[in-house]
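A single protein chain has been omitted from the complex, and every remaining protein chain is retained in its original position.
Moving on, here comes chain A:
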Amino acid sequence: MRLLTFLVVCLWLPVVAAAQDLQSILQTHAEEAASPSRRTVGTMLDDLAASGLPGVATFLERYQDRDVVQRAGDGLFFYATKSGDTYTLSDISTGEEVGTAPSSEITEIRPNGGVRREIAGTLVAFQLSDPDIERRQTAVEAIARSPSADQLAPLRTSIETETDPALLARKRQLAGILAASFADSTADRVAAIESLSGEVSVEVRAALNQILSSSTGVATALPDGNIARTFTPGSDLTEAEAYDQLVEEGLALPAPTRADIRNALAANIDGGRVGGVPVARLDNDETRDQAYGALAADGIVPPRIGAAEQSAALSAHVFYEIYDEDDPAITDAARTALSEVETRVGMGQMVDLSLDGLSLASIYFLAAIGLAITFGVMGVINMAHGEFIMLGAYTGYVVQLFVPNYTLSLFIALPLAFAVAFGAGVAMERLVIRWLYHRPLETLLATFGISIALQQLAKNIFGTQARPLTSPGWLDGAWVVNDVIQISYIRIAIFVLALIFLALILFILKRTRLGLEVRAVTQNPGMAASMGINPDRINMLTFGLGSGIAGIAGVAIGLYAQVTSEMGSAYIVQSFMTVVVGGVGNVWGTLAGASLIGGLQKGIEWFNPSNTLAAQTYMILFIILFIQFRPKGIVALKGRAAGD
């Protein structure tokens, strides 16, 4: 008992020192604090919030977490941690440990769910202006997750003191969304809704849709309320649907379906006849209806409700959609805002789609640029081009097996893939293709033979399952512009790679000795040879260059798709399409072809996003038709290099 007195004295000292402190406020509201209820706790919370004391936020948090206890002897409040049968008590103002108490002297305060929500509401105000920016952010995101009316005022208050510009913008946005749903006056809400029309975020759309939430109904006359629209059976919804709705609301009797009629007839066969009709004649709907009508007339089955009765029932009722929000001014504003938002979203999706198309185009470009050199410039059709892509991808995979650092391995893999594919290309040119320069159709078949051999070889070595080619960490994630427009870094990287190779190829062909010789051999090998150029060597190098680029494309494609032995054949037809559509023998043509095919495929997918197969089908059909009108592709070369 002496110990207790000592404790009381110790605790009382600071209370005396500061007249207005946490404990004293609590003591003023001791009853509400000890057994809080949702209706009464408000005044205490208001007093606490008004006091401006530093410990209030902490207190509220721990109060909410049921950490606060009241000591039976003197009615003082403490923070407590329970260990066994005793509580360790801490002062609520300072947090200092002030002693222990047996559980018999302690009453735990257990605020119920309603109270804790009230506390949280008050707490939000504190958290929103907390000096720690992370806690402010957490509070803002908590509001965004579950918006409610009472958060609006504290949020608006905290905006005035917010210092972080990003968080300030976020708070303003959130305040706008909250105001649209929860502001007091209609004018305020309409103003808030109108200010939302410039946004595209998912939150704004959800908030507007929430305001516009509606339910459908059917009645004999239009009810009072904010009617969104009325439906006319037959045009807005089918008559069958409308009648089903009537049946569901209990406003009409269900019409027996064909199956119902058949079952009813089967159940009422009487001596080989149903309702006077022989069973054998029941193999069409008219006689069945007749028999059922006879049964219905006898009252054995419910009446068959014919089309006339159904449409009479439909015309006696009105089908409508009614807003949950009563004020038409608000729903009108929300509808206008939503349509503006959707226009913006549509434009955003357009941009997003263009970015997607651009990225697909750069992949096709990378896959086809090598082909543009071998097929376009040299006129050699290389069906094994896809396998060179595969070769490059597997090179990347093997490098990753030996070099665990993904960034480093990528930088090793790119030149190595070029080297491997270059070697394979040169070997193929030397061994096979140069014997077939004047027999292009046979080149096609011979290189196809190489293609199936290489594919099977890869399958034998690496197995049939897909191998991963992991991209370095800095390529993970996506560049997010807003909720609609985003593009992954890997696709940006592929786009950049495609640009680099476009520049590189153009540089080699237009600015180097090799390029000059390549163009000379392409245009007139005999003349080139007489000028001292070795056409054999040039052909070999050109073919190696085209193949090597395919190897690099393989690494790039492997980064975002999986590495399998069939990955090359997935691109080969598209690559040829790209070259043919773009115009043979021209790098710019390949670029145009890739853009056309990539953009087109994404564009068709936009109409029917779930069905990429259909998109590819229609794209190929389009290309077949396109070649009708521009047989030489988009960029047609004049003269003999075009393959005439």
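Everything below uses one rule, namely that contacts are C-beta pairs under 8 Å (C-beta built on N, C-alpha and C of every residue); 3 or more make two chains touch, one makes a residue touch a chain; residues count from 1.
To be clear about the criterion, contacts and distances are computed from a predicted model.
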For this session: Pick, from "Ion-translocating oxidoreductase complex subunit E", "Leucine/isoleucine/valine transporter permease subunit", "SCP2 sterol-binding domain-containing protein" or "Anti-sigma factor antagonist", the protein name that UniProt gives for the chain of this complex that is not shown.
Result: "Leucine/isoleucine/valine transporter permease subunit"
For this session: Among A:L155, A:M577 or A:V635, choose the residue that contacts the chain missing from this document, as touch is defined above.
Result: A:M577
Exercise. Which of A:T40, A:S103 or A:Q616 sits in contact with the chain that's absent?
Worked result: A:Q616
For this session: Just the residue numbers, please: which parts of chain A touch the chain that's not shown?
Result: 258, 262, 265-266, 269, 274, 279-280, 282-285, 288, 379, 381, 383, 432, 434-442, 444-446, 448-457, 459-460, 524-527, 529, 535-536, 569, 573, 576-577, 580, 611, 613-614, 616-617, 620-621, 623-625, 627-629, 631, 640, 643
